[in-house]
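Questions regarding the structure given below will be posed in turn.
Missing here: one protein chain of the complex. Every other protein chain is in place.
A and B are the chain letters, set down in written order, and residue numbers restart from 1 in every chain.
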Amino acid sequence: MEKKKLTIAITGLNNIDSPGPGVPVIRGIKDSNLNARIIGLAYENLEPGIYMPGLVDKTYLMPFPSTGSEAFLERLEYIQEKEKIDIIIPNFDSELYLFIKYSTKLLEMGIHTFLPTMEQFEERHKDNLPEYAKKYGITVPESKAIMNSNELANLPKPLSYPYFIKGKYYEAFKVSNQSQAVYYFNKLSAKWGLPVVVQQAIHGTEVNVIALGDGEGNTVAAVPMRKQYITDKGKAWGGITLNDERLLEITHHIIKQTKWRGGMELEMIKTDDGEYHLIEINPRIPAWVYLAVGAGQNIPEMLCRLALGEKVDPVTKYEFGKMFIRYSWDLIGDIADFEKIIIFGEL
Amino acid sequence: MSKLNSLAISDNGFIFKPSTGESFTTNELGLFIIQFLKENKSGEEIINAIMQDFDVDNVTAGRDMYEFLDFLKKENMID
Partner (left out) sequence: MSKKIYERPILRKVVEGIPNKFGSLKRLRPVETIDNVAINDIIDEYGSPVFIISEKTIRETYKTAYCAFSTRYPKVQFAWSYKTNYLDAVCRIFHQEGSWAEVVSGFEYEKALDNNVSGSKIIFNGPDKSDADLTRAINNKSLIHIDHFDELYTIIEILPKLKERPQVAIRVNMDTGIIPQWDRFGFNYENGEAWNAINRILTDGGIDLIGLHIHIGTYITMSKAYSIAIEKLAALANKTFDRFQKSISYIDVGGGFASQNTLQGAYMPATDTTPSFDDYAHAITTAMTSVNFPNNETPTLILETGRALIDEAGWLAGSVLANKRLADGRRAMVIDSGINLLFTAFWYDYEIFPVQETSFQSEPTTIYGPLCMNIDVVRNNIDFPLLNKGDRFVIKRVGAYTMTQWMQFITYRPNVVLIDLNGKVHVIRKEENKEVFRIQELVPKHLQNK
């Protein structure tokens, strides 16, 4: 154990059927040599991480990011006064914008983060993927950002059925005819706004990489994985680490080219002829991060050290064939805890 | 007011309704009124009590209290 006790705040405690990465990130930190006090930051009062015994030392409710920076900063200042947080690891796509935009301000408050730059964050958006691919020499499936459902009737070649239709922030549906496409276009645009992205479905196996870039082009950690079982929400319910050198090469290439800073997840399709198509870049640690920890790369710990400005040597070793199997577990809670969260916003 | 007595009401203004599993929050004046309702006080008496303790006129106190009673009724907490 190191002497100095760090206070580390984590969001994404929603370990539900479409889980956030908070709980596995905390587990990674607890498995490491860091001597940490863990502060949970929750957006909803039933996020399981709030109530899991031995996980967080204290939880605070946070205003939704959509409320804007004023409320967000006000709340963090309040929490900071009490907790003296050293590091925050934000885990939701929707909150990253604020954390990135105000990272200097947070640092002035004493809070370290290790996040992509605003440019890196903006440029990897789904609707910008074709340009991104061109700029960095990556293969991506044909795709187009759509503003109007009429455009679905004459999509540019070679887009053809089946394809995926994706919401601006979240959700994707595979469609194989126009009426399905229009239906999901309306649904996704109502929920996440415009544009909606149409992306060619590629036949193959979905493989993912979790990686950590140091902001100077070095890949500090990277572990590839194949989802073994996918829920109806598209989330992995089981996965296995892979020995896939090509996939790691692509990861190193992307991180080197973009000088990516922070955690990331690359979602790729490997076709039967062994080609790789990048379908999405998530600008944060994914929920399956604990598999990487189990395979020998403690990404949450390394991220904390990078955030504090320590030098972290790249790790390349990990065990192949390590598996994770997600399970659910009914926790017995007490309404008195619930009451505290509801009334005081703290537990 | 047996229905009110079946609720778990904390001093913090947290109300738990065991029969449905629902939770509610109320504020100081809400708790104040519920306390009087439990003692079977009439609307008139409650309004007077509110005016005695709080800086408010008769019309506002009455309007707000009756609206509050409507909410309680809607949630089936009183008859």
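The rule is short, and it goes like this: a residue touches a chain if its C-beta (ideal position, glycine included) is under 8 Å from a C-beta of that chain, and two chains touch if they have at least 3 such contacts.
These numbers come from a predicted model, not from an experiment.
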Partners of the unshown chain among those that are drawn: A, B
Omitted-chain contact residue, chosen from A:Pro48, A:Pro65, A:Pro283 or A:Pro300: A:Pro65
Touch with the omitted chain, as defined above, among A:Gly110, A:Pro162 or A:Gly193: A:Gly193
Contact partner of the left-out chain, one of A:Leu107, A:Met147, A:Met323 or A:Ala336: A:Met147
Residue ranges of chain B at the interface with the undisplayed chain: 15, 22-30, 32-33, 50, 52-56, 60-61, 64-65, 67-68, 71-72, 74-75
Chain A, residues in touch with the chain not shown (by the definition above): 43-46, 60-71, 74-75, 94, 97-98, 101, 145, 147, 169, 193, 195, 342, 345
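In this text, only the chains that are shown with their structure count from here on.
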Contact set on chain A toward chain B in their complex: 335, 338-339, 342-344
List of chain B residues in touch with chain A within their complex: 8, 10, 12-14, 16, 23, 25
